[in-house]
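Read through the structure below, which is laid out as C-alpha cells, and then see the notes.
One protein chain is absent from this view; the other protein chains keep their places.
Letters A and B mark the chains in the order given here, with residues in each chain numbered from 1 onward.
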Amino acid sequence: MDIYNLIEWVVKIGIVFLIFMHALAYIVLLERRLLGFIQMRLGPNRVGPYGLLQPLADGIKFFFKEEIIPRDADRVLYMLAPIVALVPALTTISVIPFGDTVNLFGREIELSITRTNISLLVVLALTSMGVYGIVLAGWASNNKYSLMGGLRSSAQMISYELSLSLSIVGVIIFSGSLDLAEIAKEQMNTWWGIIPKWNILTQPIGFLLFLISVIAETNRVPFDLPEAETELVAGFHTEYSSMKFAIFFIAEYANMVTASAMATLLFLGGWHGPFVKDFPLLGPVYFTMKIVFFLVLYIWLRGTLPRFRYDQLMKFGWKFMIPVALANVVLVAALALFLY
Amino acid sequence: MMEQAFFLILAAFAVGAALSVVVQRSPIYSAFSLIGVLVSLAALYIMLKAEFLGAIQIIVYAGAIMVLFVFVIMLLNIRKEENALDKHRYLWLLAIPFAATLIVEILYTVLKVTDIPELKDRPIIGDSQSIGYGLYTGYLMPFELTSILILLAIVGAVILARREKED
Partner (left out) sequence: MVPLSWYLALSATLFTIGGVGVFVKRNVISIFMCIELMLNAVNLTLIAFSSFYREVSGQLFVFIVMVVAASEAAVGLALVIAVFRNRQSLNADDTNLLKL
C-alpha cells in the first residue's frame, strides 16, 4: 500500500468521522428545537446564539453526572451493552458513498471510506448486530422493566428487518448490483431531461415500505413503545446513567442518520441533483440536503403521531408489511421484466 | 505476510471464543462467545474472497439464529447453569484425551494437503453473481427444497412452542 493511498485513507476517515460526530451532536439540538416549535414552544435557545452551544453543555453535563451501577447487575455485560450498541451504528458510515468518483490532485478519489461490492449487505449486517446492544442492556440491568423493554425492542427490530430486506429487493432488481454507489449511479439519468430516474418514482410502494420499516428499526415514534418514557420507565436503558446513557443516545441518532442515508441512496438518487455531472463536488452537498430532509421527517413524525401499542405493532409488521412487501417484489420484478 | 498475521489473529480469536463457549457456566456468556466465533468466521470467509457468504453469515447466523438463542435463554431466565457438572466430573477426564486424540489425528492428515491445481482459467467465484447464477441454474432443486424445509420448520416451531389452550 503506497503512501498516497494511506494519506487518502486517513484524510477520508478523519473528515467523515469528524463531520459525523459533530452532526450527531447537532441533530439532538435540531430535534429539541423542532419538537419545541411543533409543540408551540421554543426549544433550548439560551446557551449560545440560537442555542448552538447546547450540545457542548449537554456533553459537559453527561461527563459530570454520577455513574450508578446497580448492585446485582451483571458487570461485564452491563459495561459491554452500550459498546455493542454504538460500534455497529458508527461503522456503517464507512461504506456509505457521499458522491461520485472525483478527480482531485490528479487522482481518482472515491467519496466513500471503503468501496466493496456488497456494501448494501454490510449495512444490513451491521443493523442486525445492533440488536444485541439493546438485548444485552435489558438483560444486564437485572430489572424486570428493562428486560421486558429489551426483549420487546429487539423482537420489534428483528420483525421489521424482514420487510426492510424485502423492500430493498425491489431496488436491487432494478439496479442489478449490491453496491450502494452503483445503485446511486443507476439513478443518475433523467426522463425527457427533467424528471429524474429516482427509485421513489418507479417504486413508490417500496419506498413507503422502506420508510416505515426503517422507522421501526431505529425504534422511533410511532414505534418507540420499548423506550417510551411513560410506558416502561424508559425501557432497556432505565438503569443506565451519564456516559453510558449518552452512548445509547448517540447510537440511536447514528442509526437514524444511517437510515436516512440509505433512504436517499436507495430511493432518492443519492447525490443526484442539477448540474452534478459538471461539478462533481456538488454531489455531497445534495446528499447532505436529502439526509437533512429525512431527519426533519423523522422529527416531524415524532412530534405528530401517537405511538403504537406493542401487539398492534407486531401485528402490523407480520400481517401487513410482509405480505405487502412480497407483493411489491413480484410487482417490481414484473415491471423490470416488461419495461427494461 | 499481512494476510498470515490477520489469519493468525482471527484464528486465535475464534479458538479462544470457542473455548469460552464450552467452558462458561452461564448460557448467556456461551451465547455471546458463540457470536464472537461467528463474527471471526465471517471475517475469515471474507479473507477467502467469499464475501457474499461472509455478509450472509452475519445477517443470518449471528443476526437471526443467535438472536433466537438469546431470546430463549432470556425468556426462560437461565442465569446460571445448574451445577450438575459436580456429579459428572469424570466427563472432563474422558473428554480431554478424546479431544486431544481427535485433534492430533485430524491435524496429521490435514497438514499434508499441499497440492493445489492449476487455476488459470477457472471463473471468479465468491461474489453475488456467481452464487446467484449457481443457485438458480445448477442447484435450483436444493434451493427450492430448502424453501420447503423452512416452511416446515416455521410450522413445526409454532406448533411445538404454542401454549395449550385451556378448554
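Here is the rule we use: a contact is a pair of C-beta atoms (placed from the backbone, for glycine too) under 8 Å apart; a residue touches a chain by one contact, two chains touch by 3 or more.
Small disclaimer: the values here were computed from a predicted structure and weren't measured.
K.L.:
Taking the complete complex into account, which shown chains does the hidden chain touch?
P.N.:
Computed over the complete complex, the missing chain touches B.
K.L.:
Need a quick check: the contact residues on chain B for the chain that isn't drawn.
P.N.:
Its contact residues with the unshown chain are 3-4, 7, 11, 14-15, 18-19, 21-22, 27, 30-31, 34, 37-38, 41, 44-45, 47-50, 52-53, 56-57, 60-61, 64-65, 68-69, 72-73, 75-76, 78, 81-82, 84-85, 88, 91-92, 94-96, 98-99, 102-103, 106-107, 110-114, 116-117, 119, 122-126, 130-131, 134-135, 138-139, 142-143, 146, 149-150, 152-154, 156-161.
The criterion applied here is as follows: only the chains that are shown with their structure count from here on.
K.L.:
Can you list the residues on chain B that touch chain A in the complex?
P.N.:
Result: residues 28, 32, 35, 51-52, 55-56, 58-59, 62-64, 67, 70-71, 74-75, 127-128 of chain B touch chain A.
K.L.:
Mind listing the chain A positions that touch chain B in their complex?
P.N.:
Residues 77, 116-118, 121-122, 124-125, 128-129, 131-132, 135-136, 138-139, 147, 150-151, 154-155, 158, 161, 178 of chain A touch chain B in their complex.
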